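Removed: one protein chain of the complex. Kept in place: all other protein chains.
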Amino acid sequence: MTTRPSGRAPDEMRAITIETAFTKHAEGSCLISFGDTRVLCTASVEDRLPPWLRGKGQGWVTGEYSMLPRATHTRGSREAARGKQSGRTQEIQRLIGRSLRAVVDLKKLGEHQITLDCDVIQADGGTRTASISGAWVALRLAVNTLLESGAIKEDPISSKVAAISCGIHQGTPVLDLDYIEDSAADADANFVLLEGGQIGEVQATAEGATYDEEGLLRLLRLARMGCDRIFEAQEKAVA
Amino acid sequence: MTTRPSGRAPDEMRAITIETAFTKHAEGSCLISFGDTRVLCTASVEDRLPPWLRGKGQGWVTGEYSMLPRATHTRGSREAARGKQSGRTQEIQRLIGRSLRAVVDLKKLGEHQITLDCDVIQADGGTRTASISGAWVALRLAVNTLLESGAIKEDPISSKVAAISCGIHQGTPVLDLDYIEDSAADADANFVLLEGGQIGEVQATAEGATYDEEGLLRLLRLARMGCDRIFEAQEKAVA
Amino acid sequence: MTTRPSGRAPDEMRAITIETAFTKHAEGSCLISFGDTRVLCTASVEDRLPPWLRGKGQGWVTGEYSMLPRATHTRGSREAARGKQSGRTQEIQRLIGRSLRAVVDLKKLGEHQITLDCDVIQADGGTRTASISGAWVALRLAVNTLLESGAIKEDPISSKVAAISCGIHQGTPVLDLDYIEDSAADADANFVLLEGGQIGEVQATAEGATYDEEGLLRLLRLARMGCDRIFEAQEKAVA
Amino acid sequence: MTTRPSGRAPDEMRAITIETAFTKHAEGSCLISFGDTRVLCTASVEDRLPPWLRGKGQGWVTGEYSMLPRATHTRGSREAARGKQSGRTQEIQRLIGRSLRAVVDLKKLGEHQITLDCDVIQADGGTRTASISGAWVALRLAVNTLLESGAIKEDPISSKVAAISCGIHQGTPVLDLDYIEDSAADADANFVLLEGGQIGEVQATAEGATYDEEGLLRLLRLARMGCDRIFEAQEKAVA
Amino acid sequence: MTTRPSGRAPDEMRAITIETAFTKHAEGSCLISFGDTRVLCTASVEDRLPPWLRGKGQGWVTGEYSMLPRATHTRGSREAARGKQSGRTQEIQRLIGRSLRAVVDLKKLGEHQITLDCDVIQADGGTRTASISGAWVALRLAVNTLLESGAIKEDPISSKVAAISCGIHQGTPVLDLDYIEDSAADADANFVLLEGGQIGEVQATAEGATYDEEGLLRLLRLARMGCDRIFEAQEKAVA
Partner (left out) sequence: MTTRPSGRAPDEMRAITIETAFTKHAEGSCLISFGDTRVLCTASVEDRLPPWLRGKGQGWVTGEYSMLPRATHTRGSREAARGKQSGRTQEIQRLIGRSLRAVVDLKKLGEHQITLDCDVIQADGGTRTASISGAWVALRLAVNTLLESGAIKEDPISSKVAAISCGIHQGTPVLDLDYIEDSAADADANFVLLEGGQIGEVQATAEGATYDEEGLLRLLRLARMGCDRIFEAQEKAVA
């Protein structure tokens, strides 16, 4: 039996905490933690839409992502100073936007744009999955204010959405990789799941090893367990 | 029974052609076509490595991707003129690099860097999967020259690698989406597979609809059929 | 007698809190609050120096500053996405670096670079002064670890340094402007002071009105009162 | 008598081939070859004009140019990745635009913009002259579709235009330099000529040696011979 | 008694000259010299306003600043070639704009934008203060043309504005630092003053040493003397 560096069981997640209203200006916000990974998620509602959507009677949901320079073990350079966002950053923020749009009816949202800013305060593996999971909470809170103010009539959100990473560590499928495991994993997969277990997105990458159909399914089942835990935490946070 | 816009059967791929040595300067090159999608793939061998790899006794394989401005139905702006690569471009070129590295032993490659340039001459859906499949051919040819010249001693390539897109079109899982299907698909998945069916990478995205475990497996099985066809074409091309 | 929008007396500051070790990776860190203004300050120690300082037997202290996009009432665009830092950002980060260097003996620091990252989590006026005041705490903590590990022998920090804004609001000099006052102030001045009342930097700008020598002195005296309060909070934080 | 590295006579051009309709989306396209130099030229018709031309009852013709990274003997970095176009690239694309505008009546073109994209697939000297010569073919084909559809009434193209390089190689004026000659030439001149021999543009640069009036005239006469050959190839291609 | 490197008395300024109409296209222009520091200042009047000011019945005054690459002792790189303006440049051009707006009634200016370009031809310390002082002359001349043409009815300029640097050199407060003094000064302050001695802006920075209230006042009084001299030169220039 393998031992995870953290001593966790293969299907054991890190502690999840979600602190809502972490900042006061945003229409919705939370600080989400997956263990030592902490991400500030805010949802900003604006009336202006991207040019290609204007006048179409629908809204838009988009994501932005960043790591504070010293969120990580050693300081990374600031993307604003370098003058461009890395490929990794762009890949993650595209994923955040797609994942949230998977549960939003853009017609019901009306001509509003909601931007989900996910800023990583501290990183210890799983920043993109914490970002998606926290962004849903911020989005839910922001949409609630739109519903309460009468700005929109029908709830455009059809389901919760959460994300979790799984991987194969020393031959064993494990749930919710921290930084140490992530660096050493043979294969790494991020799952974006909806309530009921429907798949929003799978991004599974073999690193060092490849995996077969069976391996993929085992990871998917772990992910389902993990997302159920996150859905509970989300439920409690927005109650 | 649904009818695909192209009239193809659900598990029917487009014609695959691979024309090697399409350009004369590159150590390896081919023009790969998946139907009307045509990508020029070149492999360039250089002695300089990225700074973080120097002196470690290993090599590197990386990918770059671009669409010619008028590869598409309407002209897109040139990324060099805009002054930056889009998030989509960066996402794809990171995928190309990862996919090829999955079958290369970087130690055996020695201190060489191989850059796989995938330039889309004409686009009709599936440009990233054609790129990966063609890049393998260019890589294989370039590595052959290194082996022949004695620059490296052992073959660093452990398997073929190919990629194909699948999707759910009007409720039916279909193989190798062209542009019209891709625009209308409910869900879209790109699979990078190795010989023997091992999974290199899965990127499955729900758009409009989500899918369940069963759906994911059906797409994976289609992808396996498709990649077997591509492996044959690769084999013939490098023979 | 004028009434400040917040109901504070002219010489009354907002509550100051400093929570140290807010993040775990940085050699020194704190979350500083001036009322609703909250800034995360981290000090990162690195061995590499800017090229023009290498081999001169001294170190360097520099600052970087950023606002999270939704730190403000309405969302601002992300500088990393726009591809450049605004003039305001650059002005502030230059000020942070100069202010801290005013109390550091770079020879005693040895060949280490300390970067002070000030990331504004929530903004309500005075973000640059909170940044400088919090950066000192992060710096102090980071230098303590260098002293404890024996990496440096003598304490390079000669004094505390703190900063506060003052302004003329409806004719009355007031201390520690919040966002509402700042927007309406006739004149606005930021003071960087050292223990004992020595001046590190003055940046006083007339907006709408100008002021005379007497006005400048009154603001300086308010600033001195304010900085004494900050020095106490800093002392408690690093104790 | 000097011997050219290629064994060609001083006034002998490389084989010219023009393959039209090389890509299917563009309103006009061709792959032009001058020996081993191969350039894909596409003409894209759009209804939007640059801001300074809107509402003036005329159209616009412009050019863009790029080399694929491995078009050359050794791989060059990708301009999109570097984030800017080189001075050389900009100089060439400005030349392409001017050269084609010299034979187009912009009033007769109506409010259409035609962009001529010249992407060098393989380079062996003379890429800018092949680009201009091929761009004319793509333009001619695109304008034909506008005439056929009735979008414009009168043919706006007044003449063919072609370009060729000449140079002084080991003291002898030679026509159509390939890469080896170009690298070693004492003087290098690019001529853009119209049918009938009128001059559209001359760019003659002394490198290592200068030349006199007589030398310039000898090159011009060689260029005239060369362009007559290109006019024939263009005629055949668009027939 | 200290000796300044230039042999000047502590309160002695360098020769000031202002040559108006140095260039012919600008609505107002001058070449201002503070000793060997020479700055070309032009005022350009345009009808277009920044987007956030359109239709508000007021105008705008803004500044831009640049050093020619060889204005300095050793050549600096060209900001246009590097692709961005330095933090120092941006800080100075923001200061120029603010300083001039302090004496302009933007309502009376009407919907005109005046851009003050300050290009340093030769630098020997004090380039930002010479820029502000010269920019006022260019602005005055440009506004005169607007008044003469009837484009505006009332004079929007309420006062002269001038700027001067002071510093503490070897313990002595001195006026109008040249490059050698500036490099060696213990403290350095730039004052922007209005006629009558009102303060527009103070930017006082301790470098190496700090200063106290008394020190700040002594520098302010020197600055007042210096600005009186500049006001005389401005008066003569625009007469």
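Going by the order they are written in, the chains are A, B, C, D and E; count residues from 1 in each one.
Operating definition for what follows: a residue touches a chain if its C-beta (ideal position, glycine included) is under 8 Å from a C-beta of that chain, and two chains touch if they have at least 3 such contacts.
The structure presented is a predicted model; accordingly, all values stated were derived computationally and were not measured.
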item: Contact list for the unshown chain, restricted to visible chains; value: D, E
item: Omitted-chain contact residue, chosen from E:A26, E:L100 or E:A204; value: E:A26
item: Residues in subunit E touching the chain absent from view; value: 23-26, 29, 36, 40, 42, 44, 46, 64, 66, 68-75, 78-81, 83-85, 89, 115, 117, 119, 121-122
item: Hidden partner chain, residues of subunit D it touches; value: 84, 87-88, 90-91, 93-94, 98, 102, 189, 194, 197-207, 210-213, 215-217, 220
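Note that in this section only the chains that are shown with their structure count from here on.
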item: Target subunit D, source subunit A, minimum contact steps; value: 2
item: Magnitude of the superposing rotation for subunit B and subunit C (Cα, nearest 5°); value: 120
item: Distance from the mean Cα position of subunit E to that of subunit B, given in whole angstrom; value: 59
item: Where subunit C and subunit E are represented by their mean Cα positions, the distance between them in whole Å; value: 27
item: Overlap residues in subunit E, where contacts from two or more other chains coincide; value: 84
item: Pairwise chain contacts under the document criterion; value: A-B, A-C, B-D, C-E
